[in-house]
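Taken from a larger complex, these chains appear in their original positions, while the remainder are omitted.
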Amino acid sequence: MHQLHISAAPARVSSSWLGRYQAVRAQSQALCAPLLPEDTVVQPTLDVSPPKWHLAHTTWFWETFLLKEYAPGYQLFHPEYAYLFNSYYNSLGSRVNRADRGTLSRPALADVLAYRAHADAAMVVLLSQGEELPATFYELLELGLQHEQQHQELLVTDIKYILSTSPLAPEYLPASTLLMEAEAAPASATWLPVPGGIYRVGFQEKGFCFDNELGVHEVLVAPFEIQNRLVTNADYLAFMEAGGYRDFRYWMGEGWDLAQTQGWEAPLYWVQRNGEWYRFTHHGLRPVVLSAPVTHVSFYEADAYANWAGARLLTEAEWETAARHFGATSRAGTWLESACFDPQPLPTEANPAQCHQLLGDCWEWTYSAYHAYPGYRRAAGALGEYNGKFMVNQLVLRGGSCATPKNHIRISYRNFFHADKRWQFTGIRLAKSVNS
Amino acid sequence: MHQLHISAAPARVSSSWLGRYQAVRAQSQALCAPLLPEDTVVQPTLDVSPPKWHLAHTTWFWETFLLKEYAPGYQLFHPEYAYLFNSYYNSLGSRVNRADRGTLSRPALADVLAYRAHADAAMVVLLSQGEELPATFYELLELGLQHEQQHQELLVTDIKYILSTSPLAPEYLPASTLLMEAEAAPASATWLPVPGGIYRVGFQEKGFCFDNELGVHEVLVAPFEIQNRLVTNADYLAFMEAGGYRDFRYWMGEGWDLAQTQGWEAPLYWVQRNGEWYRFTHHGLRPVVLSAPVTHVSFYEADAYANWAGARLLTEAEWETAARHFGATSRAGTWLESACFDPQPLPTEANPAQCHQLLGDCWEWTYSAYHAYPGYRRAAGALGEYNGKFMVNQLVLRGGSCATPKNHIRISYRNFFHADKRWQFTGIRLAKSVNS
């Protein structure tokens, strides 16, 4: 389990663990508070899971990996829940088919909340006792917290998708919580140089990282230029209006075929009403804000846009190099905690010599396959299935989004999705090679 | 609309219409009372609709066919509901794809109940006023009541399917409401003769019938014998134990292929635990009662059973002839109102010279295609789509079931399903030809 890479600082029994545990657990439930029980059940598409499934699955994680092992005399809440709420761990036996998650009305939301309370009570006892537990316990504890934060992001995006399918365009949050609305000219884009050289990539800081960030290694990066902000809705509309969705020359073949089959003409959630573009948001159907970053685009669309714009996407190594070069931090940026669930425009007055929006707002599609770093080895046991078995056929995304908990992100963080996925807060960052 | 065939007696504004309306509407909601909001949303298979969809669709029927036409100044509850809750009427425009009914969490159950209250209030005003309304209004009123009763039966069967998908085997009703449980020897089966001759089939009584029962016509029926009770679970187990599910010789080809693909080994809802057969019921998982009629079998299974038993199913004309011959009434039999939702055993002391269980308990698969009766014509307008467009590729079932409202059935009532359907309370009645 050493790949889970907990900080070298000794992990003590401290009130901070208990506090963090309770804060993270409360956050998951707070995200579901605006929902009706009906909203927590459905699965309108395979990628989406019902919110009550997320609430239960994260609890199953605590039960399976910590409580069963470390809480003496812990009683499983229900013997069938392991079958119901195992996500994909072959090591842990058979499970509900992913496609059937939205067919199960029971256990009901109230049952799932009782399940959470049951596990939380036992976790609180464990975290409140005086004794030091084995180091592995704290590693698993950290992993459980990070895992639950990952599902918080999925809760945000899955809730959006679920509510979007109704023609009633229900509001998850009242429109008053919306940050942007008044339209401003987007901050103009500039190109910033990043010098070439040999750089180290991978997790080089203290604290937690996932095993897929380990294996720090050197890469040779050629000099390149990066755009100082994310591509905006105004930029993307220019592509749309120039016929970008009707010209195969900009597209990967599989993306083009999919766009034809699915009838893609705009990002996910966009609809046209009386000649104006609107988009479904957590605040209902709202006008497209031109200065805000475009989001809910697939890799295929991001890549086609970049081709049309005479530029390209960054590689994963370039992104990480640039983020380190420009000292990207999570202090700026829009995160889950803002509860606006929408990437925000870069203020017009933003320094054009700085590289903005690298962390937060939108995950940035890179043109790098999600493969193992050098020396990667899967952990023994069920947690070896956490990351490693997904390391083919997907692309890396970097930087976090407006649905990511702020303290969950790192410069070395590697997210990954298939090229066709659009329901995450995915956006576009442009780069250019430099002929040295 | 004359095909809807209301009784010749003049339909007056009478308290009885109001009372019936309120009773039927209350019944639909009473059936959903034991459910959680979560249960009302899901659609675990294409045949099943979410309970809140049933509650809303029946309301849409009142709104569309009566309130919009006859209630002056009636305000639609919501402009999108016609799109959301139209079932299959092409005449009435586009609608939610049937397969997507279970993906919509909104409108929520509470919204649907408010929708019902809104329409009910307007209906009550309409039915309470002193003035006589046009005759067509009363025809539509009768049709609306019958339509809502049809959906009550679907509510019962769809709720059963929905709850069955959870490994938790939840109880819709407490087991104490279960009628049978103590096992008795099944009443023995006897063969009763029905004389041949020319018989009239179709609706010949007073009152309401559907347009598919009109067109009374003569048929020539050869003499035959009918079994005096439904096939029991004990009978069916003998077929299973004799290898009936593994011997293609008894099966229609399409049924055999389906049974192999789906892995059928028993009726729907049957599971084996420690060598004993159980079945999922509205009262949770209960032992199979040997003396009770077998139910939840497809036509393919009914037909294979009959072949194995050296007998056959009845034709539709034979069934109706026998029902008239034996004076079948709905006084006996198990109906929706018993709220046990399970076909009941025939008492051992039942008269072996009588033909039992013709009405109620289980719909009986006939070996007759659901085709139009002579002279059938679809009504003009949207209601022409009510029955006529389904008159191919399905089989007729007769007699009603334990999920049918008692006053909804008639001897001439023609129900119809595809040969593979198993989620209704379908059963088996045997016949034999007589060599005259």
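Per-chain residue numbering starts at 1, and chain names A and B are given in the order in which the chains are listed.
We take it that contacts are C-beta pairs under 8 Å (C-beta built on N, C-alpha and C of every residue); 3 or more make two chains touch, one makes a residue touch a chain.
Only a predicted model underlies this, so the values are computations on that prediction, with no experimental measurement involved.
This structure file shows 2 copies of a single chain, while the whole complex it describes contains 4 copies.
Just so it is clear, only the chains that are shown with their structure count from here on.
Subunit A and subunit B have centres, each the mean of its CA atoms, that are 48 Å apart. Interface residues of subunit A facing subunit B in the complex, by the touch rule stated above, are 36-45, 52, 78, 80, 83-84, 100, 102-110, 162-163, 165-168, 170.
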